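My questions will all concern the structure given below.
A protein chain is absent from this complex, but the other protein chains hold their places.
Chain lettering (A, B and C) follows the sequence in which the chains are written, and residue indices restart at 1 in each chain.
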Amino acid sequence: MTDYLWIVIALPLAGAVFLHFFGQRLGEPWAGIVATSTIGAGFIYALVAAGDFFTGTGHGETIHLFDWIAPLGANAELLWDPLSAVMTLTVTGVGTLIHLYSIGYMHGDPRYGRFFTNLNFFAASMLILVLADNFGLLFVGWELVGLSSYLLISFWFTKPSAAAAGKKAFIVNRIGDVGFLIGLMLILANFSTLTYGTVLEEPARFITAGTATAITLMLLLGAAGKSAQIPLYFWLPDAMEGPTPVSALIHAATMVTAGVYMVARAASLFELSAFSMGTVATIGAFTALFAATIALKQRDIKRVLAFSTISQLGYMFLAVGTGAYIAGIFHLFTHAFFKALLFLGSGSVIHAMNDEQDMAKMGGLRTVMPVTHATMFVGWLAIIGIPPLAGFWSKDEILALVFGEGGWYGFLWVIGLVTALLTAVYMTRWMQLTFWGEARWDDGVHPHESPAVMTVPLLALAAGSALFGLINTPFKGFFQPAFEHFLEPSFEAIEMAHLPSGATPYVLAVISVAAAALGAWYATRRYRGENAFERAPVAEGRTGLWRWVDNGYYVDDIIGNLLVLPGKLVAAWTAFVFDSDVIDGSVRAVGGGVRRIGGWLRPLQTGFVRNYAAVTFAGVVGLLVWFVSRGVS
Amino acid sequence: MAELVIFVLFGVIAIAGALTMVLHPNPVYGALGLMATMLSIAVFYVVNSGHFIAAVQVVVYAGAVMTLFLFVIMMIGVDRAESLEERLPLQRQLAIGLGVVFLILIGLIGGNAWITAPEAAAAPNGTVENIADLLFTDWLLPFEVTTLLLIIASVGAVALAQFDARRRGGEE
Amino acid sequence: MDFNVLSLLIWVPVAGAAVVVGLPRRRAELVIPVAFALSVLTLGLAGYLVFEFEGADGGFQFVEKTAIWSDLGIDYHLGVDGISLFLVALTAFLFPIGILASVNIELRPKEFMAALLLLEGALIGVFLALDLVLFFVFFEVLLVPMYFLIGMWGGERRLDAALKFFLYTALGSAFLLVGIVFLSAQANQQLGSPTFNYLELLDLDISRTAQYWLFGAFGIAFAIKVPLFPFHTWLPDAHTEAPTAGSVILAGVLLKMGTYGFLRFNLSLFPEATVQLATFLAALAVVGIIYGAAVAIVQPDLKRLVAYSSVSHLGFVVLGIFALTSQGVSGGVIQMVNHGLTTGALFLLVGMIYERRHTREISAYGGIQKVMPWFAGFFLFTAFASAGLPGLNGFVGEFLILLGSYSRHPALTIIAAFGVLLAAVYLLWAYERVFTGEPDKEENKALTDIGMREIGILVPMVALIIMLGIYPKPVLDRIEPAVERVIDRIEQQTDFQSPLRIDDIALDDEEVTP
Partner (left out) sequence: MDVTAGWYLALGAVLFVIGASGMLLRRNALVMFMSIELMLNAVNLTFVAIGRHTGDLNGQVAVFFVMVVAAAEVVVGLAIMIAVFRRRSSASVDDLAVLNG
């Protein structure tokens, strides 16, 4: 079964190629159906292939396809172990639902076929990323998802903001990729290969802790770029210019979690450096808090979710940085469901509101969109961490494990807890402003429930958000931590974080649920009733910290004015002053110099033959003088 | 003794002819002077046993070439005296100075030794047979090349004349 | 060997040039088909060469040797190894494409095609020559057709550009000639007779000081050709002013003569100097990478942008070569081929849009993806290939170079890695300005998308770009033995030890991460 694992990648890839040539001709809805069925088939294949892992009898396998760049140990080799299985299933599973949803969402778009080409291509790229057996192939997937992300963000290319957002996403990702590349250089220099087998088996044989710190920090830079962590988070909110299913699939459920996956995959490297681990965790925690505060103030329905995604990714980084790899992956898994759900729900709303994204013009949609609202309600409970929904189990496992580490991690736990509170506030506000309260629709907008092709994926994702938490509860019996057992073979050699003993986890759970409830209660009261929007802290003219939050801490302005603008000025100076005047100037000066010397010598050429003859004769005499003086006689 | 007389006699004629050519304002006299010089040189060839080249000197140089010169002088009508005034600065001084220095240097060399090689027992005999022997053995390739040169020269002369005629024809 | 395929590769195009010139004026319609057919024939020969080439052999194959002037030791000596093989193939591949891209030339098409074919023969000759005089002759001869291609069929400032190109490269050649003659004199001293035979010159024992001087003499010639910073300023002018086919050849093959020269001559003949000066040249290369990219970002002219990107990309090649590791050098060689394909394709694309709008100003465009979707697709694809996107050819080279160079030049390589970032910046920014948004200018709304001929030109390039990106193994397998030889030689001649050898790599396929 695993021998043909490449089929999982090949299916969506073939779909992409096919749709590239015939997608537009195929048109609605067949292009979508083709795309959905390829990735759906991939999901089923992966599910079957992962069968042994479910029963606990499977073991990791490497599948060699063909040599790619053999001198670097970067060949087309796939690794099939529980970790890649989880990722594959998440990508194909959630991906299938989002593909399905897109059939309805992209209705009427003139480039309908092209959209599914790109979506399928993304799925294939992401699968390369998670199935790779070496850092080289991982990097292939890593960059290709960046490409698909670029293509899909700027899908509506006639909109300048969309084109700019796509470019920004790709370039910011590339900054991280440079870090990743440097990490790979260090790996190759120390291990002479990029294959996981050699690098991750027992890295301490090859490298010291210091080298490990260097490698992992560089890899972390790459991960931060892809997973939108500080300092490279700022592309993700802009990426919401893309169609909503794209936001759901790429910028919530799958691509952005690649960084988390990579850290978990390279766990044995990260384990060698306590400093790197601390950095990962700290970056995660601060990103979580930072993004959550910005999310409090957004008025675009999707941007709230974008910052929320950044914040949740922060949790995952916090988890893997603490050594709680399985908890991090678990959160990745549950988050894929509830965040995709929330995005798709917001897409459903946007669809219903005639492409309106401003929450100031929504409200009261609960009655007109009952299915959407119901599923969003589930998503809301899941993300703020109300038991027994999925978010609770994963988030609280992370918080408990972080707490258990103690020390600096204790502080990070506090940040995590505050973030949980803020998450409840902004998500409740989001629900309030969108679905509850009074309607603030523009004239001529008549919201309606979305068609079944869109609501069915919503329902499926809602079910997942509600139930999949139960596969990893810390209890015995039926509610045993199945997910953990499933993944454990991938982390055998890694020392994992442990839960605090005794009743502490339960106390911690109560605390965080209480925080979530507090946040939800506060937001419900604050944004309820008449004029909810005006009272919401989004109005103009605020001062102090709110103003900063309102503008996303001016990060975009700072980057624009302190990095991009000077960069352009330096480039312009180099091009139009240094290059043309100094470098080319000296070339031209040499040419001019030759010309000037020629000018000086010019009068020597009198044109009188007899002058020339005289000079020739003088030469003869000169030669004779030389002979005589040398004594040649 | 006879050779000394011949040398002095014809040496004076040769130098006088050469000076006439350089100094006489009228090129016709110059040409005649040069002809005298060439004939004298032919005599020296004979004295030095260069029988064949002496004949060639008389026939080709003194005969054909100098006649051609005279013909051209007549044809383009410069057979009148020209001004010997020098217009190029320093040219005359330079020419005379260089000539003097050259002669002094030659004299310096002559004062030491003209020829370091030992004198041969017998002078070579430059008869037609002996010259031909060398020409058609050792010097065959250069000899054939000279034929090419002559052909090119004659073709060139014809082409120059014809080109010029065509231009004039076009103008008229 | 039944026939002298290497000689045919050189002389078929040269004879073709004569044939094209000899076509009667009233059969002018035959010029392009004949030229195209002859270039395709050459491509066929190159294909034969690639398939018949013995991959595992790192030495020279298909060697032909005839004495031209035995007193001076000048031979007609040709041979191909893994390093030159794909450069020859690339040359043969780009010329039919260049000819197809030039079918609309109105000014003296006959002379244009003849110049192209002559150029092809000379270029192939450069890569195949194993005699230094022969190499030099080809190296110089090709300046003539290139000069006329730029000077006669170029843009507005074509004469300036052509003159600059010619003089600049001729300056370098002067140094090269001195170096070659000196080398032959050394041979005369050591071997008893002068020789220009590359294989014999390898055995010379050259003093360290002489190696420095010779490295410099050869190096300047090649550095100008590459071009390495700061000798690059002829390149944007020449590329910008040249006609499309000229730019394609110039960027695609001509620049590779410099990097090829470094690899073939400097590394092998002067190993001591190479080891000592490697860091210096790598530093110049890295400056070129960043500098070229930075300047490309702000270019208002699309063609100049691509030209400066060449400076950046060739910097990668030089960095890889002077990494002196098997990976780096192999990466350099394959990157030469890759750059020829991607930048060639970019120049073709710029030429196509120039034919329609007669301007290269980026600001004159905007939103043309809407009116020219196919064109936009090809452009974006090529831009990403150029920016080193994995799965496409550019990545394989850059990846090998960067990872291979790190062990020898860590700091420089880290800086070079930012070139990858800048490449994305200038290409995507240009793409954004040219293609995205609504087409707001009237002239742009009326543009027609590319036709079948143009797609036919681009598709083979795209196919190769993908093929080399996904399955570079056949190419790498043939390059590596030759590269290994070069590195081995350096290790034997000096106390240098390559920090990274393929042999070291433990290929433990059985091991699996838990």
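Operating definition for what follows: contacts are C-beta pairs under 8 Å (C-beta built on N, C-alpha and C of every residue); 3 or more make two chains touch, one makes a residue touch a chain.
None of the values given here were measured: they were computed from a predicted structure.
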item	value
Touching partners, among the displayed chains, of the absent chain	A, B
Positions on chain A where the hidden chain makes contact	601-610, 613-614, 617
Hidden partner chain, residues of chain B it touches	1, 3-4, 7, 11, 14-15, 18-19, 21-22, 27, 30-31, 34, 37-38, 41, 44-45, 47-50, 52-53, 56-57, 60-61, 64-65, 68-69, 72-73, 75-76, 78, 82, 84, 86-88, 91-92, 94-96, 98-99, 102-103, 106, 110, 114-115, 117, 119-126, 130-131, 134-135, 138-139, 142-143, 146, 149-150, 152-154, 156-157, 160-161, 163-164, 168
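Everything that follows uses one rule, which is that only the chains that are shown with their structure count from here on.
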item	value
Common touching chains of chain B and chain A	none
Distance between the centres, which are taken as Cα means, of chain C and chain A, whole angstrom	36
Separation of mean Cα positions, chain C and chain B [Å, integer]	61
Complex interface listing, chain A residues touching chain C	59-62, 64, 66-74, 77, 79, 81, 136, 139-144, 147, 150, 154, 157-160, 162-164, 167, 170-171, 174-175, 177-178, 181-182, 184-186, 188-189, 192-198, 200-201, 489-493, 568, 570-572, 574-576, 579, 583-584, 587, 591
Residue ranges of chain B touching chain A (in the complex, touch as defined)	88, 91, 94-95, 98, 101-102, 105-106, 108-109, 112-113
Chain A contact footprint on chain C (complex, rising order)	164, 167-168, 229-230, 232-234, 291, 294-295, 297-299, 326-327, 330, 367, 369-370, 384, 389-391, 395-396, 399-400, 402-404, 406-407, 410, 413-414, 417-418, 420-421, 424-425, 428-429, 431-432, 435-438, 470-473, 476, 480, 499-500, 502, 504-514
